[in-house]
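Remarks on the structure that follows.
Only a single protein chain was left out; the remaining protein chains are all shown in position.
Then we have chain A:
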Amino acid sequence: MAADVHNKGVSWEIKNGNLAPSDRLRQDRSDSPTPGLVEGTEPGAGQEGAMFVHAQSFEDLTADSESNTDNKSAEVGDSNPENAQKAALEGGEEEVQEESLEAEQEEVGKEEVQSSNKAKEEDVTSETWRSHRKHVFVLSEAGKPIYTRYGTEEALSSIMGVMMLLMSFVEDKKNTIRSIHADGYRVVFLRKSPLILVGVFRTSCSDRELTRELHYVYYQIVSLLTLTQLNHVFQNRQSYDLRRLLAGSEHLTDSLLRLLDRDPGLLLSAVMCLPLASSARDVVSSSLQAAKAKNLVFSILLAGNRLVTLVRKKDQFLHHMDLHLLFNLVVSSSSFREGEGWTPICLPKFNPAGFFHAHISYLEPASDLCLILVSTDREDFFNLSDCKKRFLERLRRRSAYQSLQEALNMPSYPVSQVGIPELRHFVYKSKSSGLYTSPDLPAPYQEEEEHERLMGLYQHLHSCLHNPTRPLRYIYRCAETENLYALVTSGFELYLCFSPLGTKGLAVSAVNKLLKWIRKEEDRLFILSPLTY
């Protein structure tokens, strides 16, 4: 069987001459049969360092929620002993938490029934309302409703009051409520002063995964207002109705929650690139690099939810989460389709205290290519508008626009290109570059429901691998509809989905073949040499 697979592998054809890596790359990069065991040499690792803030995984994301001062260790890198220690520490904390919770569990159960009854009274469509898989509520510390994913906030003010009560009841005893598990539901609490976020989920995911999603919602709100403004309004008036300031942006949070269910990038803290011949990408990147302005910090070209290129000011790094928030802003707002958008935006991971100003426009009205130019100056609109013009001119002059359009019109790539039988889908993340690649979803997963189910499976594997108390290096899971294999090394994270006819042996042997294939294609699938101004 293995030999069979190998033969198939030999017949990989590179139709496009551009796909072959240049000699320079060949020399630099390891050709070992097990590439990627060391961070920085895995397929997809950048040549000149990453363009993102170094983000291990979601540890980085949750680190600051612990509000402990040693979150630097998570930022700096994944020097394993430190991380393991930290993870163990957190785990210990959590256990203590859970113990104290159990005592309250009974009471909580009662409360929950009561509160959902209230929601039922007020909401006409309560049965459908209650059957939603993921509810997210945001409230102020005074218990005022700020956001609900379903229904209206007014109708839910009492249920949010109960949430507030639960939270302060536990806090009175110098403790923190993190989650309640009951009847297949998980109620997860997150306090990010001055906001409180509560998620009610019908899922088997771990609390950490769910807290991560709440973090995203929190940062979404911060990106609209800045933390400074958020603190300011509540300092002035505790009972302030934040919905006044968030009016008209609810659809951003709705869209973010949908993205969390579908986009593995948010799960992996990574970004997907548009597959593009490296020569074409180089032209696009250098054209963007040349179109600079004094106060320009980031130039980002997106194709839908995929990154074409990113050019940044020297020494300034973008956090993948900020980039996801920008993605979300662009994909969820049709208002950028016409004309040129100019909006203040806070990139909370870069600096939660201040606004950047983003020039957002599509290269052509009907195209999916969206250019985001991020500046520090709010009067910079016409400078940036001029940058865009220069970028477009350069692209056209070097006739790169056409190849870009063609790459855009083609689907990403089918998994069959890899040449591994029984492999249906995979997600590969290069840790050092913070980029991931993934083939098009094949037939059974194209439907929305199946798509989300597959992502749910990946998410489950992710939470097993990153379990704070007992992290795993790899996991193989057999199920009726598919077999899954996931592994993590210091260089990469890989999630594979096989047909249910696959075997474990096949899955293990597939990893090396896949890594070799990714290595061969890496300069098409990844951005290997990110540019700066």
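Things worth noting here:
Just so we're on the same page, a residue touches a chain if its C-beta (ideal position, glycine included) is under 8 Å from a C-beta of that chain, and two chains touch if they have at least 3 such contacts; residues count from 1.
Assume contacts and distances are computed from a predicted model.
Hidden from the displayed complex is a chain whose UniProt protein name, among "Ras-related protein Rab-22A", "Alpha-L RNA-binding motif-containing protein", "C-CAP/cofactor C-like domain-containing protein" or "E2 ubiquitin-conjugating enzyme", is "Ras-related protein Rab-22A".
Among A:224, A:373 or A:455, the one in contact with the hidden chain is A:224. Only one of A:148, A:332 or A:403 touches the chain withheld from this view, namely A:332. Only one of the listed residues, A:133, A:173 or A:378, touches the absent chain: A:378. Looking at chain A, the residues touching the absent chain are 224-225, 244-249, 251, 329, 332-336, 338-344, 358, 378-379, 381, 385.
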